[in-house]
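All protein chains but one are shown in place.
Chain lettering (A, B, C, D and E) follows the sequence in which the chains are written, and residue indices restart at 1 in each chain.
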Amino acid sequence: MPYVNIKITREGATAEQKAALIAGVTELLVTVLNKNPATTFVVIDEVDLDNWGIAGQSVTQLRQQQSS
Amino acid sequence: MPYVNIKITREGATAEQKAALIAGVTELLVTVLNKNPATTFVVIDEVDLDNWGIAGQSVTQLRQQQSS
Amino acid sequence: MPYVNIKITREGATAEQKAALIAGVTELLVTVLNKNPATTFVVIDEVDLDNWGIAGQSVTQLRQQQSS
Amino acid sequence: MPYVNIKITREGATAEQKAALIAGVTELLVTVLNKNPATTFVVIDEVDLDNWGIAGQSVTQLRQQQSS
Amino acid sequence: MPYVNIKITREGATAEQKAALIAGVTELLVTVLNKNPATTFVVIDEVDLDNWGIAGQSVTQLRQQQSS
Partner (left out) sequence: MPYVNIKITREGATAEQKAALIAGVTELLVTVLNKNPATTFVVIDEVDLDNWGIAGQSVTQLRQQQSS
């Protein structure tokens, strides 16, 4: 009965890529812990760059510095 | 002081339905655990069908198979 | 496919009370949104009083003030 | 390696205000617990007023009552 | 900068199994989305059987029925 929440920045991940994450993490839980895939949930959250911070700055700020 | 997070697929839940979830879960916490409703929070997240997986597939994929 | 996370302070909720929360919130999602209970998950987190804050103080601090 | 999730109602917080939250909470973790800012994550979720409940009502409902 | 939270029932997952989940989900995010592993976080929560519900019952209740 695992529940997995994956948070990534919102940068155009495709439906195919998100399906690959869902398939891959479900298979991982089957392989490592013998979990039942039928009751394995995966929820992907895509987070705006203004709303994600690392090292005390938003990703928006970090990208602006890297590109300048 | 409970905090409740309800995640559902984004499929057109109305404001009235979401208000019913908020009222119902708050009442449940009062009834079962005598919690104070004034400090009971409920946050509802609506998740796109591409971003919710079960049984190793996205809900988008599962719906396509069911309808074909 | 709902997922519900209920966070409460750790103050001796019994297994029966937790089962009542699980049954009640699952029934609520069936009634309000016609969700399938077989794929409705509920996870209850019990949080130590030192680790829960409201109004800028931990619950431990608030209880000490109320009892003094 | 702290991870901080801040949930607020979606009411027009600006990129500058969100950057101030990210900077402030990261600095707090450095000051209080000597955490490394380079591996401190902050994720801000902005929640629609229909989707946030307190005291058994959505914020939308509470605002309507306060203004009437 | 992904953040992944894996919730499983507390049933004796070993440190090696948890390390395999961490390695596997990090590799998945590198492969599918080209994420930087250095800033990929994984947090595993192990949840007591009384605190996890599915189909309106706690896992404790479900296991008792299956074994009787």
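In this section, a contact is a pair of C-beta atoms (placed from the backbone, for glycine too) under 8 Å apart; a residue touches a chain by one contact, two chains touch by 3 or more.
Just so it is clear, the structure is predicted and the values come from calculations on it, not from any experiment.
Asker: If you put the missing chain back into the full complex, which of the shown chains would it touch?
Answerer: Looking at the complete complex, the unshown chain comes into contact with B, C, D, E.
Asker: Name every residue on chain C in touch with the hidden partner chain.
Answerer: Given the touch definition above, chain C has residues 7, 47, 50-58, 60-61 touching the missing chain.
Asker: Please identify, in ascending order, the residues of chain D that touch the omitted chain?
Answerer: 1-9, 13, 17, 20-21, 24-25, 28-29, 31-33, 35, 39, 52, 54, 59
Asker: State which residues belonging to chain E touch the missing partner chain.
Answerer: Per the touch rule, chain E residues meeting the hidden chain are 15, 18-19, 21-23, 26-27, 37-46.
Following the convention adopted for this analysis, only the chains that are shown with their structure count from here on.
Asker: If we look at chain A and chain E, which chains touch each of them?
Answerer: Chains in contact with chain A as well as chain E: C, D.
Asker: From chain D, which chain is the farthest off, judged by mean CA positions?
Answerer: E
Asker: Suppose you list every residue number at the chain A-chain B interface; are over half of them used by both chains (same) or under half (different)?
Answerer: Different residues, largely: of all residue numbers at this interface, under half are found in both copies.
Asker: Identify which chain pair among A-C, B-C or C-E reproduces the interface of A-E, meaning that over half of its contact pairs, matched by residue number, are the same.
Answerer: The chain pair with the recurring interface is B-C.
Asker: Mind checking the centre-to-centre distance between chain B and chain C? Centres are C-alpha means, answer in whole Å.
Answerer: 14
Asker: For chain B, jot down the residues that touch at least 2 other chains.
Answerer: Residues 7, 21, 39, 52, 54 of chain B each touch two or more of the other chains.
Asker: Have a look at which chains touch which and call the overall pattern line, ring, star, complete or other.
Answerer: Basically it's none of the tidy shapes, so other.
Asker: Got a list of which chains touch which?
Answerer: Touch list across chains, by label: A-B, A-C, A-D, A-E, B-C, B-D, C-E, D-E.
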